[in-house]
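Please read through the structure below; I'll follow up with questions.
Shown here: the complex without one of its protein chains, the others still in place.
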Amino acid sequence: MTTAILATQLLALTTGVLLVTSVLLVWQRSLASAVRVLAVQGGALALLVVAIGLTEGDAELFVVAVVVLALKAIAIPLVLARAIRSSGVEREDKPLLNPTAGLVIVALLTTLAYLVSTPIVAATGGTGAGEAGPAAFSAPVGLTMVLVGFLLLTTRRRALSQVVGFLVLDNGIATVGFLTAAGVPLVVELGVSLDVLLVALILAVLSGRMGALIGQDPVSMMTELRD
Amino acid sequence: MNAAETAATLLVLLLQVTVMTALAPVVAGITRQARARVEGRAGAGVFQPWRDLRKLVTKRPIHAAGTSWVTRVGPFMLLASSFLIAALIPLVSAAPLPLVPDDLFVVVSVLLLGTVALALLGLDAGSAFGGMGSSRHMMIAALVEPTVLMAVYALSIPVGSSTLSLIVANRRDDPASIASPAGVLGVVALAVVVLAETGRLPVDNPSTHLELTMVHEAMILETSARDLAQVELGSWLRLTVLLGLVGNLVVPWGVATDATPAAVAIGIVAIVVKIGILAAVLGAAEVGLAKLRLFRVPELLAGSFVLAFLAVAASYLVA
Amino acid sequence: MNGVAGGLVAQLLLAVLAVVVAVTTTGHRRNLLAGTACAALAAAGAVTGGLALAGRQGAVEVPTTLPFSPLVLSPDRLGGLFILVAGVVGVAASVYAIGYVHGASASRSQWSALAVFLLGMQLVPAAGDAITFLLAWELMAAASTVLVLADQTRSPAAREAALWYAIMTHLSMVAILAGFAVLAGQTGGTGFRVLANADPTSPAVSVAFGLLVLGFASKAGLVPLHVWLPRAHPEAPSHASALMSAVMVKMGVYGALLVALRLLPGGPTWWAVLLMGLGGASALYGILQAAVATDIKRLLAYSTSENVGLMFLALGTALLLRGYHVPGAASVALISCLLFVVNHAAFKATLFLGAGAILHATGERDLDRLGGLVHRMPWTGASFGVAAMGAAALPVTGAFVAEWALLQALIHGVRPGDQVVAVTVPLALAVIALTAGLALLTFVKAYGIAFLARPRSDAAAGAHEVPTTMRVAMGAGAIAVVALGVVPGPVAAVLARSLGIAGAQPIGLAGLELTGMGALLDPLSLTILGLLIGAPALLYVVVLARRHPREVAAPGWGCGGIRVSPRMQYTATSYAEPLMRVFDDALQPTRDVEVTTVADSRYMAARVEYRQRVDDVVEVRAYAPLVAAANRLADRARGIQNGSIHRYLAFSFAALVVVLLAVVR
Partner (left out) sequence: MAALLLIPPLAALVFGLAAAFVRSTAVARLSGVSTSAVVLAAGIALLALGKVPELGGGLLRADALSAFMLAVVGAVGLTSTWGGLGPRDHGAASAPTTGQRRYAALVCVFLGAMSVAVSTDNLGVLWVAVEATTIATAFLVGHQGTRRSLEAAWKYVVLGSVGVAIALLGVVLLYAASRSAGEATLSWVALASGELQLDPGLTKVAAGLAVLGFATKAGLAPMHSWLPDAHSQAPAPVSGLMSGVLLAVAFYAILRIQAIADMVLGPSLMRGLLLTAGLLSLAVAAALILRQRDYKRMLAYSSIEHMGLLAVGAAIGGPFAVAAVLLHVLGHGLAKATLFVVAGRILATEGSTRIEDVRALLARHPRMAVPYIAGMAALLGFPPFSLFFSEVGIVMAGWRAGLGWAMGLTLALLLVLFAGLARASAAMVLGAPVSDAAPRHPMHPGHGSPEGPMTPLVLALAVTAVAGFLSVPLGTVLLRAAAVLGS
């Protein structure tokens, strides 16, 4: 009983944090702090998994939680931080979208997310946590994160802030997964996590090389390949 | 149609050809004489062309270097084609041979054989004027073609056949069709075409001596003696025969329908008279005409084409 | 396995053999062996066609991976006729090629392409279903493209021509595929027997008809889809252009016949009018361009588009009259269509082979630089002359018979009071007439300028007669031209049987009688009559000739000028000049006169230079703008791919949002 209440509290808390962090990232300009925010988001995600584990009473999920924590809250942020330091770029100056407009768009995207989630919630609502639990109802948060991540990717000039965007997007997907289906089978989960890690690594490496080869602000300089 | 009749028809045809051949130079003479008289000259008499021919055949042909078989054979081709037309068209008698009906399309195509022979003759000598005449000649021929066929078409619709003898017979049996708009327009168009085909004014001036205005004359500049004689006779024969055709279309009476001597005799007289009158009229009329600029000729032909087309349209509406 | 099937298989095997021979042998031996193999392949085709024309049935089936109905080769009588034509011309062309090819045109690829080309042309009319038809069609297209490219290393024109040709022929393929697909969609099958179940009155089928006509018209070189023809024919080696012009474009006609008679009989009237319009336009435009052309092969190419136009005109007339229940006249129109097909194959093949001989002997295609060849190339001159008579539809060639039959059909197809007929038939007649007249001028020019008069260039002056194989091929062609004209009766009877219709039967000395309209034409009797009448005069002329032999004089009359140089002669350009002026608006030639005066007086011209070029109006007015527009569009489209990853991401993002909205609805 108490665990159930605890779980619902935790759910509410974590989903809130996830949403806020995403919005922060849109507003945020300093890369370093962006990575910190990202780490926080990873932690929140891990907590979310724990919460769902409690509601589901499913031990496997705690393992997953550990994995998520290790990966999204620690490993990847570290990689990114190192990359930032080596690249020497610490601010996302003049993004393609000024923060205000960005935030407005975020609002729009959120509404879109809620719109889209209606069938999801309707279908999975029964299975979130016993009764029509809060889990499924907060599925829109995950979708919002996906869309926000995409927005970041599309509007950021810095290679690394694009990586951040990608990771937010990925977190969003994970969130949706956990909220609607208590996560995918462990095998798949591990594979996915591995892939994400590798992609993050590759992107970090590539951005490093590009920084070395092309210099500051490589992403928007990269228009050699064109028709 | 049994063998005897076929033989008789054949005889009549040969007679017709002979008569026309004899008549052809005279027709040329008549036109010149009529012209001379209208212009107030005495004229050389209607038999002068015959005398010219007789003189030509006794001469020795000379031809330019580098000429080919065309120069040798061409004149005869022209003459032969004229002979054939003279045989095909119902002038004296309207009784065709069983296997060689006087189909107007065939007649036209044989006519074209002669035209081509003449054009090649003009090109063969390799002189500037020959080519010029040939080119103009062919252009006119090309533009005449539609009018001819359209006129033929107009004439054949009421009969439902392009066989001349039937057309003539039909017009004789039903004089109304002569005066019918289709009939009139068709004949007029045909008449214009005949002028163009035979190189008369206003399309071509047969009596010019200025090379640059020549069409027919330019092509035969290089021919001489018997070659010239053949060409001239051939052209005159054409004129004669076509005049005869027009005559028979306008006044289809007197044409023999069978091979009896009497009918044939009447036929001969009738046709000679018709052609004679037409020739005289033609000669007299040419006095009042000036040669058109070469590039006005298409307009004339277009005009006659329109007439023929109207004739067709009319025949659709009335028939 | 009966005769037809055996013949089909034999063709496949011989084609393989020919390719193998062409690839393995070298040098002059290759020409001999490969040429023989190709001739054998074509002969096999001719035999197969003959059997099929005689009514023998036979089929070869080939499996396919996809669950189509298996590919069927089973020629009917009509198909047999076209196979026969293809085979006969193929034999002539192959024999000719043995002596003709040299250098680039004697390469492995060229000989192999020739074999495949022959095979393709002989398989198209044998196809029993849409897929097979398209397959053979594409073989034909690909191989002929290779043939056009024979001289590609040296002539940029050949490359350009091949590109135009490839694109236009692919257009035809695409259109035909679409048309068949529509029919297949209607009937649920690809076999011709199944496709024939489509209901001609439904709009979908009308669409199919339009597409198919588009495809076949572009292959047949009808205006305005003819643009490839005057480019490809001159550039291809002459035996190839002979095949393309005499046979390949006929496949377009075959397709039209297939659609109009076998697949979709009894369509609405406007189908007929469409065909007549296309045909008439091509006939006029083609012959006009031919009349003013100076490149002899270009001239022949345009005249091809004229003749095909006449064929479509005849077909359209037949459909129209059939629609108005004038079966007799309709059959005659159809027969005249096939007469055109056969005769055009004969004379156009001969003409192209002749042009090739001229090219071979002088290296010139430009009439303005030829002349006097009749003395140096008597064989070529004779064959070309006879074929030219055929092209001008003069008696006693077969083309004249075809034209005569068509005119008869028009006369007897009169239905008083009906507007459509009252408008179309006279127009058709006028078109045919003008075409005939211009054709006369065109071929008098072609023969007269090239073979008569005095040589206009050293190349022409130094010409030599061509090897035996070439002469044999041309001679055979010339004989065919006359033979078809002298015995039109049996020929027409066979053609009528190939269509399963009455309306023509032999009469008199192999003459042709159009039953049911009391019209008959017996060229042989006509000739005899002519000789009979001409005999006395001839006799007299001969007597005169013995009495006064000819003597050669100095050059011809030059207004008293003594030295008359060959450059004073009329050229092809000047020969067509009056016509050019008459049709100035239709042809829109570009002329420029350049006068350079002597230094001290601007009234005394040192030299005057006159240049005149006739571009294809259709190409300039219709195609050039199209191509330009497409290029502009493509250049603008580059913006899609401007290299900015943000733009790319934006595309994906937009797609995501759109899909989300789509799935939520």
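First chain written, first letter: the chains are A, B and C, and each begins at residue 1.
Going forward, contacts are C-beta pairs under 8 Å (C-beta built on N, C-alpha and C of every residue); 3 or more make two chains touch, one makes a residue touch a chain.
Computed from a prediction, not measured in an experiment: that's the story for all the values here.
Undergrad: Over the full complex, note down every shown chain the hidden chain is touching.
TA: Over the full assembly, the chain not pictured touches A, C.
Undergrad: Quick one: say which of C:V20, C:A142, C:A196 or C:A461 touches the chain that got left out.
TA: Per the contact definition at the top, the residue touching the missing chain is C:A142.
Undergrad: Among A:L13, A:V63 or A:M210, single out the residue that touches the unshown chain.
TA: A:M210
Undergrad: Among A:V66, A:A107 or A:V188, choose the residue that contacts the chain missing from this document, as touch is defined above.
TA: Considering the complete complex, A:V188 is the one touching the chain left out.
Undergrad: Mind pulling the chain A residues that touch the left-out chain?
TA: Against the missing chain, chain A presents residues 116, 118-120, 122-124, 126-127, 146, 150, 153, 159, 162, 166, 169-170, 172-173, 176-177, 180-182, 184-185, 187-188, 191-192, 194-195, 198-199, 202-203, 206-207, 209-210, 213-214, 218-219, 222, 224-225, 227.
Undergrad: Mind listing the chain C residues that contact the chain we can't see here?
TA: 62-68, 70, 131, 134-135, 138-139, 142, 149, 152-154, 156, 159, 162-163, 166-167, 170-171, 174, 177-178, 180-182, 184-185, 188, 190, 204, 630-631, 633-635, 637-638, 640-641, 645, 647-649, 651-652, 654-656, 659-660, 662-664
Assume only the chains that are shown with their structure count from here on.
Undergrad: Averaging over Cα atoms per chain, report the distance between chain A and chain C in Å.
TA: Here chain A and chain C have centroids separated by 70 Å.
Undergrad: What's the distance between the Cα centroids of chain A and chain B, rounded to whole Å?
TA: Going by mean C-alpha positions, chain A sits 101 Å from chain B.
Undergrad: Give the list of chain C residues in touch with chain B in this complex.
TA: Result: residues 291, 371-372, 374-375, 392-395, 400, 404, 407-408, 410-412, 414, 416-417, 422, 426, 429-430, 432-434, 436-438, 440-441, 444-445, 447-449, 451-454, 507-509, 511, 517-522, 525-526, 529-530, 533-534, 537-538, 541, 544-545, 548-559, 564, 566, 568-570, 574-579, 581-582 of chain C touch chain B.
Undergrad: Could you please specify the touching residues of chain B with respect to chain C in the complex?
TA: Interface residues on the chain B side: 13-14, 17, 57-66, 68-70, 72, 76, 79-80, 83-84, 86-87, 97-101, 103, 105-106, 109-110, 112-113, 115-116, 119-120, 123-132, 134-136, 138-139, 141-150, 153, 156-157, 160-163, 211, 221-222, 225-226, 230, 294-295, 298, 305, 309, 312-313, 316, 319.
Undergrad: Any idea which chain C residues touch chain A in the complex?
TA: 638, 640-646, 649-650, 652-653, 656-657, 660-661, 663-664
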